[in-house]
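First the structure, which I've put down as C-alpha cells, then a few questions once you've had a look.
With one protein chain withheld, the remaining protein chains of the complex are depicted in position.
Here the chain labels run A, B and C in written order, and each chain numbers its own residues starting at 1.
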Amino acid sequence: MSGFNKVVDNYWEAMDGLQDNMTVIAGGFGLCGIPEGLITQIKEMGTSGLTVVSNNCGVDGFGLGILLEDRQIKKMVSSYVGENALFEQQLLNGELEVELTPQGTLAEKMRAGGAGIPAFFTATGYGTPVGEGKEVREFDGRPYIMEESITGDFAIVKAWKADKYGNCIYRHTAQNFNPMAATAGKITVVEVEEIVEPGELEASQIHTPGIYVDRVIKGQFEKRIERQVLAKN
Amino acid sequence: MSGFNKVVDNYWEAMDGLQDNMTVIAGGFGLCGIPEGLITQIKEMGTSGLTVVSNNCGVDGFGLGILLEDRQIKKMVSSYVGENALFEQQLLNGELEVELTPQGTLAEKMRAGGAGIPAFFTATGYGTPVGEGKEVREFDGRPYIMEESITGDFAIVKAWKADKYGNCIYRHTAQNFNPMAATAGKITVVEVEEIVEPGELEASQIHTPGIYVDRVIKGQFEKRIERQVLAKN
Amino acid sequence: MALTRDQIAMRVAKEFKDGDYVNLGIGIPTLAANFVPEDISVMLQSENGLLGMGRYPYEDEIDADMINAGKETVTAITGASIFNSADSFAMIRGGHVDFTVLGAFEVDVEGNIASWMIPGKLIKGMGGAMDLVAGAKNIIVTMTHADKHGNSKLLQKCTLPLTGVNCITRIITDLAVMEVKDGAFYLTEHAPGVSIEEIKEKTAGKLIVPDNVTEMVL
Partner (left out) sequence: MALTRDQIAMRVAKEFKDGDYVNLGIGIPTLAANFVPEDISVMLQSENGLLGMGRYPYEDEIDADMINAGKETVTAITGASIFNSADSFAMIRGGHVDFTVLGAFEVDVEGNIASWMIPGKLIKGMGGAMDLVAGAKNIIVTMTHADKHGNSKLLQKCTLPLTGVNCITRIITDLAVMEVKDGAFYLTEHAPGVSIEEIKEKTAGKLIVPDNVTEMVL
C-alpha cells in the first residue's frame, strides 16, 4: 500500500507548494488543537499575502499570531478576534482585512466546502451586519440567509494520532474545527502527536478518514494553555 | 441525573405518540442496522398513512417491508426500491407514493434537517428527473439544484450500544443513515443491542450525543443478512 | 437593592427544568451553573464541542486539550460527549439545546440583541453568539439594567450592530425579570427592594407593568 503512505519527514516537505496569496484553512479553537509546527513552518517560509481561515488567530507571539508579526496574513476569516492585541490593532488600522463569520457558519462553510455543497441557508446572522448583501429567503415563514462554502489551497490540521494512510483521531476538545478543515484543503497536511500502525485505530472510531489527508508529520507540541482556571478547593 | 435517563421498558412506551399520517425517519441500509423491534411495534400499532423516510424499504416480509403488507405506508422517500417485490408492485400500481431521492442527497437532507439548515445546493440530480421543478443556480460556472431538508415526527434508529443518557455508538457499517436519522426526529427512539453505564463510551468516540435521543430501548435482533457472499477458497 | 452578579445567576438557574441541555455564555451566565437546584440536573453544552461540561480542573487534572468555549481549562462529566465544531453548531442551529443564556450590550422591544461590537471601540467578533441566538429554543439575556453611566440597556431600538433579530424572549437583570412580546418589555418580577419606579426609570424601551408583578425569589 505504498501509494497510501502519507508520512513526510520534515516540515519543508509538509508545506511544500505553499505560495504567496494562497488560502490556508487552519484547525484549532483558541490555542487548543492547533498545528503548531506547521504554523512555525509558514513563518519560516515567509509566505505572504495569505488568506487564513481559522476561528481565531492565536495570541500575540503564539499560534497563528506569529504570522501577524511579519504581516504574512492579508486576510483573516474568523469568528473571534478576542484578546489578540496585534490582531485587533492591525484590524483597526486597516492593515488586515477581516471577514468576521459566526462560529457555526464558519464550521459549516468548511464542511460544505469539503462536501461539495457550494451554498446553504442558515438563520444565523439574518438581520445583522453578517447578513448584509446576502440573499434572504423564507422557509416555513422564517427568513434565512445564503452562505457560500469555503475551500483552501492548503488545510493545516492538528490531530492526536494518525496512521500512515492518514486516518486521524483527535483528543478531547482539541477536535474542534480540525475535522472540517481536513476536508476543505486541496492539500491537507496533518501534524500529529503520534503515528500509529494501520489497524491500531478502530475503523468506526476514525474521525478523519485518510482520503482527506495528503501529508502526515509527527510534530512537537508546546500546547500552551490560554486560560488556566482551577477548581476552588 | 434522573432527567437525562432516556431508557424505556417496552415497545409501547418507546413508540408512544405515533399517530396516523405522521412522518417517520428510519435508519438502516438494506437490512443492515435497522430498528427491527420498533418496526414490528409500528406494525403492531397499526398506524397508517405514514410517510417513511428511509434509504430502502426492507424486503418482502422483513424490515420496513412488513409495513407495506397492511398498507400502513402512504409514501416512501427512498433512494432504492431494489428487490422488494411488494414495494415495486405498490409503486407501479400507484398505491404507494414514492419520492425517489439520490442516496447522498437523502443523507444530507436528514443531516440538514437536524442541523437547522433548511436547504442546500448540490450538483447531484441536476438535469435529471430529480432536478425537475427545483431551483437551479450556478456557482463557479457549474449548475446546482436546491434541495430542502427533511425532519420527521419520529426517528427510529438502531444503535449498537447506548448509555442511559442516550449517547450512542454504531457497529461497523450498521452506522449508515442512523446518526442522521437520530438528529432529524422530533421524537427520536433508539433501539440498541446493549445498554451501558454512562462513562463506558469514550466521550470523543460517541457517534450520537444523547441530546438527540428521547428514548432508548434494549431490543432483540434477528439481523437477517440480505446477500451472503463468501470468499472463494 | 440591585442584585449582585451571583444573585442574577441564582435567578437564572430557577428557569431550568430537570433534563435541560443548556448553553451558558461567558460572565454571569456561566455563574448560573453554580446555582442549579439540588433536585434537578442540567447538562451544559460548550460550543467548542463538549456536551456535559464539568467543573474547573484541580491542578493535577489540567489538560490543554480540554477547554470550554471561553478557552478556560475545564473537565467533562461522566457521560459527556465530545464532537467537532460543525456537529456542535448543528446541535445549536437545529434547536436541540433547550436554553441559551448570554450577556448583551443592548436589547430592544422587538427582541433584537446587540452583544458583539461597539463600532470604533471594540471588535471582539461574534464567536458563536449569532448561531446561539438563531438556534436555541429559549434564550435568556442577563445583564445589568443600565450601564455604568446609568444609561438604559433596554431600548426601543438597538443602536449597536445586532447579534440577532426577534430572538430574545426573556431578560433577567439586576433589577427585574421581563418578557419580550408584542413590541414591549413586560415586567414580571422586580428584585427585592427595587421599586417599580426605578425599573421604569431605567428602562428606555416601552415597558408594560401588569398588575401581577411579583418580587423575585432567589
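Brief remarks on what is shown
Following the convention adopted for this analysis, a contact is a pair of C-beta atoms (placed from the backbone, for glycine too) under 8 Å apart; a residue touches a chain by one contact, two chains touch by 3 or more.
The structure displayed is predicted, hence computed values, not measured ones.
Looking at the complete complex, one finds that the omitted chain is in touch with A, B. Residue in contact with the omitted chain (choice from B:E13, B:E88 or B:D153): B:E88. Per the touch definition above, the residue from B:V52, B:A107, B:I150 or B:V192 contacting the chain not shown is B:A107. Among B:C32, B:A119 or B:I206, only B:C32 touches the chain left out of the display.
In the full complex, subunit A makes contact with the omitted chain through residues 1-4, 111, 113-117, 163, 165, 167, 183, 198-199, 203-204, 206, 209-212. In the full complex, subunit B touches the omitted chain through residues 29-33, 55, 78-82, 88, 91-92, 100, 102-108, 110-111, 122-130, 160, 170-180, 207, 223-233.
The working rule: only the chains that are shown with their structure count from here on.
Relative to subunit C, the most remote chain by averaged C-alpha coordinates is B.
The mean-CA centres of subunit A and subunit B are about 32 angstrom from one another, to the nearest whole unit.
Rounded to whole angstrom, the centroid-to-centroid distance between subunit B and subunit C, based on C-alpha atoms, equals 35 Å. Chain contacts: subunit B has residues 115-117, 203-204 touching two or more partner chains.
Counting only residues that touch two or more partner chains, subunit C has 76, 82-83, 89-90, 92-93, 134-135.
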